[in-house]
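Working notes for the structure below.
Only one protein chain is missing from this complex, and each of the others stays in its spot.
Moving on to chain A:
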Amino acid sequence: MPHDFASQDREQSQFRFRLGFAGVAVLLCFTLLFIRFFYLQVLQHDYYATRAEDNRISLIPIMPNRGLILDANGVVMARNYSAFTLEIIPSKSGDLDETIDALAAIIDIQPRDRRRFKKLLDESKNFESIPIRTKLTDEEVARFAANRYRFPGVEVKARLFRQYPQGPLGAHAIGYINRINAKDVDWIEENEQSANYKGTEHIGKTGLEQHYEFDLHGVTGYEQVEVDAGGRAIRTLARTAPIPGNNLTLTLDAKLQEVAEKAFGNRRGSLVAIEPSTGGILALVSTPTFDPNLFVDGIDPQSWKELNESLDKPMVNRALNGAYPPGSTFKPFMALAALETGKRTPGQAIADPGFFNFGGHQFRDDKKGGHGMVDMYKSITQSCDTYYYMLANDMGIDNIAAFMKQLGLGQATGIDIAGESVGVLPSPEWKKRRFKRPEQQKWFAGETISIGIGQGYNAYTPLQLALATATLANNGVMYKPHLVKYITDTRTGEKRLIEPKPLRTLPFKQQNIDTIKHAMVGVNKEGTGARAFAGAAYESGGKTGTAQVFSLKGGNYKESATHERLRDHALFIAFAPADKPRIALVVLVENGGFGAQSAAPIARQVLDYYLVGKEAKGPAAEDASGEESADVH
């Protein structure tokens, strides 16, 4: 192509002209800015200097009341109350230790208060006022007022406090609030809420308090105050009222929660109860629990250490973060998979000699000599391992993984609390991702066999197991689990319903679901759950489970001889009433031994209360080392 030099020249000169034009435009714009600056800083300087120095207008944030948290029946789980606190502004007071010692002479200050003050001091800015004592009595307020002149930088303030009237009840679901730290500040800025959090000192740290933070917080109001050069307020010019935070009403039933927590006695474990037709969480237990009230005015380091270092791990939310092998509670889902994929019919029976040989290894059933002829119904009611060893081998790991994924196992459920674990849905792909060395990455066919009875790499959260059980109970329609039923706008009284969201409808044949449910009803009628459910006023379906924590070589497993913490976990899944389930649940008792022995009785107490209002006298499970093991599992 011949180059058109004439046109290129024309183009260049046109470009230069435009650049020149732009240069002039830039100069004009900057001149405009200069004129504006000159106007503000020279011509109007006196006016603005006056406004800035003599009559500074200061905005004083007015805190909104934090929204309440109520259970399904209006029982208050979290509220606010006003109390006097004694606070020190470090930058304005002298030597801190001296000041505190002098204060201790007139007001009761415990070592715990001092420790907490030190911790808050480390975390805060120097000009903030930091509480040394909260909840002063009227007498203490009066005594300080009389001595006030001796303490510059110390003052008594009326503050709103969060209170959890139910104490430790449901603490893992409700969560708690605590003072805002640097990480929270970043989060607030990221959400462009800095202005709204001006003056706010507390923020939801865990559970619902965290998840619904912006709903609960409300909108900060402002008082526009004229202040003099010394910063003292002279008069109020305008006031924008704060908008209180919205109230949360939960699907959780505090009374049911209490029954469930009591049923655990002193055992460690978890219970998740779901309403199958909505996904509403009725109870969410993680024991041992803790008192969220400890955190509200800043927990002292020693109490924190105790909570954190306890062998029982009370701060861990076992329902969402504990991942356990499901043991035999996996079997109904395996059976459903067998029916759906056509690998088994309900009537097809196998002969169980008490073991299954595969690749030179013997996979043993717990019942010596075996269960005889076992069909699907019996495989569930009697919890026959051999049946599932064979089934897993016939199905193959890929089919199992694909099926269980649909049920939400090994997947985040999307519950309205942050930080749930995903657990492990074992598959060859998972193993490849999980392990680094190639020789560890290979999937062995033998590994599939133990997957069939819920052992091996299987690890699910109680919440996932509860969701899968609820989905089965609800004939394959899965609802997203949630704790909040509706949010009430405190200004308008309008209720914003958290719509139950069908996550998916699983394409299972009703006939197959009925077969599994029928067998689970059989478990509680004549199978491994029969003892726990003897004489129940309703028909229920269940499945017991025992998950190995530790396998002793030689297999001569004597429960009482094993250290308590190495004992098997006990599990139980259930739904009731059998024909139209209103509740589905999972019970997990850590190191509880057999599912039928420690987990099923807990489920019985919870179902009894929920369905017929019957309350048990004592806990269903207590740590009882040395007790004879039951003959069913």
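We adopt the following convention: a residue touches a chain if its C-beta (ideal position, glycine included) is under 8 Å from a C-beta of that chain, and two chains touch if they have at least 3 such contacts; residues count from 1.
Just so we're on the same page, contacts and distances are computed from a predicted model.
Colleague: Name the absent chain as its UniProt record does, using one of the following: "Ferredoxin", "Peptidoglycan glycosyltransferase MrdB", "Na+/H+ antiporter subunit C" or "Methanethiol oxidase".
Modeller: "Peptidoglycan glycosyltransferase MrdB"
Colleague: In the complete assembly, which of A:110, A:240 or A:505 touches the absent chain?
Modeller: Answer from the full complex: A:240 touches the omitted chain.
Colleague: In the whole complex, not just what's shown, which of A:73, A:110, A:194 or A:505 touches the removed chain?
Modeller: Per the contact definition at the top, the residue touching the missing chain is A:194.
Colleague: Could I get the residues of chain A that touch the absent chain, sorted low to high?
Modeller: Touch set of chain A with respect to the missing chain: 1, 4, 11, 14-16, 18-19, 22-23, 26-27, 29-30, 32-34, 36-38, 40-42, 44-45, 47-49, 51-53, 56-59, 125, 127, 182, 185, 190-195, 198, 222, 224, 231, 238, 240.
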